[in-house]
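Omission of a single protein chain aside, the complex is shown with its protein chains in their original locations.
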Amino acid sequence: MTEHLPALQVIIPLLLAPVVFLFNHARLAWILSVLVSWVGLLISLSLLFAVNDGEVIRYEFGGWEAPYGIAYKVDRLNALVLLIVSAMAAVIFPFSWQAIQKEIPPSLHVIFYTALLLCLSGLLGMAITGDAFNLFVFIEISSLSTYTLISLGKDRRALTAAFQYLIMGTIGGTFILIGVGLLYILTGTLNMADLALRIGEYEAQESRTLQAAFAFLVVGIGLKLAMFPLHLWLPGAYANAPSVVSAFLAATATKVAVYALLRFLFTVFGADYTYDGMHIDYLFIPLALISILFASIVAIFQRGLKRMLAYSSVAQIGYMLLGIGLANESGLTAATLHLFNHALMKGALFLVVAMIFFRTGGTSMRYITGLGKEMPWTMAAFVVAGLSLIGVPLTVGFISKWYLILASIERGWWPITIVVLIGSLIAVVYIWRVVEAAYFKPRPENMPPVKEAPAGMLILTWILVAANIYFGVNASFTAGIAGAVAAELLGGGV
Amino acid sequence: MALIVDALSWALLIAGVVLGITGAIGTIRFPDFYTRVHASSVTDTLCALCIIAGLILQAGFTLVTVKLVFILLFLWYTSPVATHALVRAAHHMGLPPYLSNNASADAQKGKS
Amino acid sequence: MIESLINIILFTMLAATSLAVVRLHNLFAITMLFGVYSLLSAVIFVELDAVDVAFTEAAVGAGISTMLILSTLVITGHHEKNPKHGPWLPLVVVILTGAVLAWGTLDMPLFGSLDNPIHQHVAPRYIQDSPEEIGIPNMVTSVLASYRGYDTMGEVVVVFAALIGVLALIGINEKKCAKRQYSSDERPPRPVLQVMSKLLIPYIMLFALYVQFHGDFGPGGGFQAGVIFAAAIILYTLTFSLDDAFDLISPRVLRPLAAIGVLIYGGTGIVTMLLGGTFLNYSVLAGDPKSGQHYGILAIEFGVGLTVATVMMLIFYAFVSRGEKGKVE
Partner (left out) sequence: MNIDFVGLYNYWVVIFLMMVGFYTVIAYDNLVKKVVGLNIFQTAVFMMYISASKVDGGSVPIYSESIELYSNPLPHVLILTAIVVGVAITALALALIIRIKEAYGTINEDDIIRMDLEEDARRDKL
């Protein structure tokens, strides 16, 4: 059965979604989803270990060889992203049961889990496929289920947020479809590896059609990953979705989109064309710097905790784009590493938010005030994950920023270092606002007393918090993979 | 013989096209909803007959002929019903027909 | 020459229709014009040899989409407010983007030329070998169901995901109306419509079955068949009433069927895996690869048809019951 692992990674959650819907029993749906997420984690771990020495696993659907049929191709980058998605699912799915009891009406629990499984399989399918059109199909599976999940939020704004995301996401998806179509018109193939081989001729000619395809793909994927001027959907969506959904999306969805960007820029178009032909660094570096500063500052002024973290996500995506823009191995290592690290910290932070909502019924500053004494473990988790977000040494956040600073110095652009540091300082400000409210202000009189969050939820959150510290202290495993991925991406080749 | 069939078929096709255009012009130019529906029904009936008959003559007697005849039958079956449903719905919504000169003001109001 | 002329005229008509859609303010009129736009697209698809696509566009764009927009308008009202801000900024953005794109097309491979790379690399294999390898004449069905069968499975899952979304958002209100079908003044009997649609519905269903099973030889397949089958039930609902339709096919029956359709598709893949092939490799289903392909395609097309038909009916039920009976309790 081991040769089927790449297919099983996606197919198990994909087919369990209708099964869950068929049984129509909420608790069973949850148990099945949790089992699936754990099996998925095992599969992605074994895939990662299988490809860690540089081997590439291929899987051909329908038995048709690569350019004729659809093929999966797993290398280190795929395996890392698969691990991020399935690890986050493995923590967040068990967490979800208690969290949704207060946020989603019971009649919709089965539908919630069906949509969650579809979203998981969509993201996994995006991260593993080696076929450009298949990527589009899985983008749409994950997007449709994401719109559904966001609209389940309690406030009516969840509806408008979902609608706005639907419009922008569909435009993004259609742009990707146009980009893929133009590539197909030029080369006659849809397989990414095959595209990479056949595209060289047009790169040399400076074909306008190829440039258009490049632009469409960057803008389309940029919409999906909330690249700075295209990020407008993200704050509303994360702020109004049910907390578990925010946690899952913040930890995985944008990461997979960044992966898709890396795949197109480096595997399909190749590093030479991306940097020397299209000068993507001149686009990404300014955008990244603006988004780091702008989104971080906006985050300070947010009333709600979720909205604040959402803007912080936009800033963090800026760090990843900066890593890509710096165009050297350390920069790409930083970007790849930050995929993993940001998933850990944002996952932990949003789970804390979910616990606060679970106990207090709200997440704006009013509800957080004085919580330090009432929910000590929850707030402690927030502090540690917050330190990681700032980039304090011994946390994962520090490792990513370390590589970024290294990359900017290598490139000789030391002012960028200063911007990265300023970004961290602003992060200190917005994390401190929460800490100050929680620890140094008394609980308002009119708020009802609260208890500590349930042990099960706490344990799962602290697993992520512990991972923040573990991979911050011992970064050799993640940095090793990220470094190898960066070398592979820059070296071109498939 | 082939020439006669061809000529006949082209005559039918051209007649069909003329009827179709007549219907289209009527749909745009007639004064109110009910008369417009009346104009458009020309395209569903005689125009469709002429064009399909013309096509049958072009295709010769094969399986395609049978299919074309079926299309014509279903068209004749469904479009009067659809027109009926349309007009009936309009009538129930209270859209007054365009009658004589003193009623025309009301019709204009109903349309806008 | 005459072909290029037809092509240019049709495309120009399409552009004109799209402009008309944008400039109107009555949403009912916009919806109907959008249906016209879809039908016109379908005609263009036929003219460009894409008969399967034309079939789907006619059934989906002109049929289902228009239907859904109309049933939404029943709830939301159909008058558009005049926009308060001026159209200039978006217009400038759009014209600039369009100009850049048009500049980008100038070195595109020209329309219709056989030398284009798109016709050279992968496509000839499908055209030359698929009648031999798969054993069915319709190449679109071969590619859809076998070479790129995994994409089609994704497509079925997308349809299923849409159902999940619609059920999560508006649900289906199964509560019966208190016998108002034929007695009240606002909904008088409709003898002509009811008799005629009773006569028509069996033929529509028969045609759906024909499209389902004839998809190997001519245009058609599970998706189109599913939509046509759903259209029969939609016609019944419109001419009789939602309660009658619920009596005929209850949403409680349809919901599990929608999931089962996806599972039939995926299950076929699992079976091929267990028999030693890769996922969706139908060749292992029988001793002879060609008949294996045949069985596989039959099975998955059935799954597609089942899911699409049930999902379309359920989505329609959800929209109409929201309009007629209000919120789900």
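So that you can tell them apart, the chains are marked A, B and C in the order they are listed, and the count of residues begins at 1 in each.
Keep this in mind: a residue touches a chain if its C-beta (ideal position, glycine included) is under 8 Å from a C-beta of that chain, and two chains touch if they have at least 3 such contacts.
The structure displayed is predicted, hence computed values, not measured ones.
Just so you know, the chain we are not showing touches A, C across the whole complex.
Among the residues C:V36, C:V51, C:L238 or C:L275, only C:V51 touches the chain that is left out of the figure.
One of A:I31, A:L45 or A:I171 touches the chain omitted from the figure, and that residue is A:I171. Taking the whole complex into account, chain C touches the unshown chain at residues 3-4, 7-8, 11-12, 14-15, 18-19, 21-22, 27, 30-31, 34, 37-38, 41, 44-45, 48-53, 56-57, 60-61, 64-65, 68-69, 72-73, 75-77, 80-81, 83-84, 87, 90-91, 93-95, 97-98, 101-102, 105-106, 108-114, 116, 118-119, 122-123, 126-127, 130-131, 137-140, 142-144, 148, 151-152, 154-155, 158-159, 161-162, 165-166, 169-170, 217-219, 223, 315, 318-319, 322, 327. Contacts to the hidden chain, counted on chain A, fall at residues 133, 136-137, 140, 144, 147-148, 151, 156-157, 159-160, 162-163, 166-167, 170-171, 173-174, 177-178, 181, 184-185, 190, 303, 366.
Throughout what follows, only the chains that are shown with their structure count from here on.
Taken pairwise by the contact criterion, the protein chains link up end to end in a single open path, with no chain closing the loop. With B-C and A-C as the two chain pairs, more C-beta contacts join A-C. Centroids built from CA atoms put chain B at 57 Å from chain A. Of all the residues in chain C, the ones that touch chain B in their complex are 190, 192-193, 196-197, 199-200, 203. Interface residues of chain A facing chain C in the complex, by the touch rule stated above, are 4, 7, 11, 14-15, 17-19, 21-22, 24, 59-64, 67-70, 108, 111-112, 114-115, 118, 121, 125, 133-134, 137-138, 140-141, 144-145, 147-148, 151-152, 184-190, 198, 207-209, 211-212. By the touch criterion stated above, chain C contacts chain A in their complex at residues 101, 103-109, 116-123, 125-126, 146-151, 154-155, 157-158, 160-162, 164-165, 167-169, 255-256, 258-260, 262-263, 266-267, 269-270, 273, 277-283.
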